[in-house]
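Complex shown without one protein chain; remaining protein chains in place.
The block that comes next holds chain A.
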Amino acid sequence: MAAQQKTFQKLGVQVLAISTDSVYSHKIFAETSPSARTINYPLLSDRSHFITNQYGVLRTDLGISYRATFIISPDRQVKYTSLYPPEVGRNVAEIIRVIQGLMYEETTGLGVPAYWQPGMTGILKDFKFIGKI
């Protein structure tokens, strides 16, 4: 996520990271971890687990969250969610593609197929094309 901060800035996406750690832990993490030192987005602290529970991604046995991702539109609608296994890190490129796809659909009204990448044309969603693609 940290490596793609410029991309998120260019797209006008506000990144918010959140864990059940304290802000004190966040501070030392941000100051000392080589991967975290470059982070310029806020690290939110959910020590009470309230927010993590509210979003339904709390591992109650451990008091930590799942590796969950939410893309939220400007009108506060959840557009995308994912839960990764603890063993595997997130594919940030795909998260960016989804955001770009959502923005593309918003401006053009066109569908965004699986192979779509920025710069490509989307597909018409008209009912008459059903079964023809």
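The rule is short, and it goes like this: a residue touches a chain if its C-beta (ideal position, glycine included) is under 8 Å from a C-beta of that chain, and two chains touch if they have at least 3 such contacts; residues count from 1.
Here is the rule we go by: contacts and distances are computed from a predicted model.
Missing chain, UniProt protein name, picked from "Acyl-CoA dehydrogenase", "AhpC/TSA family protein", "Pyridine nucleotide-disulfide oxidoreductase" or "Chemotaxis protein CheA": "AhpC/TSA family protein". Seen across the whole complex, the unshown chain contacts chain A at 1-2, 8, 11-21, 23, 25-30, 33, 35-36, 40-46, 50-52, 54-57, 59, 62, 64-74, 76-81, 83, 86, 89-90, 95, 99, 102-103.
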